[in-house]
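Here it is: the structure, laid out below.
As you look at this complex, bear in mind that one protein chain is not there, while each of the others sits in place.
== subunit A ==
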Amino acid sequence: MIELTHLNKQFGDKIAVQDMNMRLNPGEVMGLIGQNGAGKTTTFRMILDFIEPTSGAVTWDGHAITATDKQRIGFLPEERGLYQKLTIEEQVMYFAELHGMKRSDAKSALVDWMKRLDVVGKPSDKVQKLSKGNAQKVQLIATVIFEPDFLILDEPFTGLDPVNTELMMQEIMRLKHEGAMIIFSSHNMSGVEKLSDQLTMLRHGETVLHGDTNAIRESFGRTEIYLESPATDAELREIAGVKSITPQGPGRHLQLTDAAVGREVFQLVAQDGYVPVFAQQPPTLDEIFRREVQGGQA
């Protein structure tokens, strides 16, 4: 289990990360969500011991992360990099060996991986000849070829084409099922929801939301209604507690101040005994993110 307790980082008088707490168990995925400058990369750097926390601790199964532990960590940095002049094989071998993998094992694993991810080219091709998409795949292979127990991915989806985004998601799910602890960061919510067991939303280094993905949503209550009904906007607006009405697809999206208001809305639209669509839900994580993280900017 990875545990961050009261983790703080200050650069001069600037607070980059403030009182961060989290627990990550084998087979769990944690999404660290926040806008640029929220403190995601800084958090990873503290976990990896690149920089020292101002206070607080990072532990793996109760002890500080050792050199041997580090070999079990797969890390994909925010700014990707490969040795341009090496071949794919030399490149991946080197990283694999640094992680304690045997050369012969790494060699055969690489061939499998390249086949599985559909990398165009041979292991003996130079990295600089690779297309951007293929370079991204090779970078992913280099990060996970040794089957890490703990995977840290800094903005793994940024800059990926749709095909590679899908591959990345599949890999994350595969490693999760094999029992790895995974933490990744993202500056938006797209696609993150179905991937994460837990979420931590950061704003200016401060944790604004933290916990189980479904619990976060539910904690906001079912304050959203998607409606397809002949009732007019004016009629709906008369109900106290309807905050906003926005057109959405063939219907409308209503925001409520309180989940209980939903009952009144239903009574109005079901007056004649029939309503085509009435769905009362908690806000999506996207909405929560916009409200809590982006909205809170000002």
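FYI, a contact is a pair of C-beta atoms (placed from the backbone, for glycine too) under 8 Å apart; a residue touches a chain by one contact, two chains touch by 3 or more; residues count from 1.
Following the convention adopted for this analysis, contacts and distances are computed from a predicted model.
One subunit of the complex is not drawn; among "Two-component system, OmpR family, response regulator TctD", "Formylglycine-generating enzyme family protein", "ABC transporter permease" or "Nitric oxide reductase, NorB subunit apoprotein", its UniProt record names it "ABC transporter permease". The residue from A:38, A:82 or A:209 that touches the chain not shown here is A:82. Here one chain is not drawn; of A:45, A:137 or A:203, the residue touching it is A:45.
In the full complex, the hidden chain is touched by subunit A at residues 45, 48-52, 67-68, 70-71, 73-75, 77, 79-86, 94-95, 97-100, 142-143, 152.
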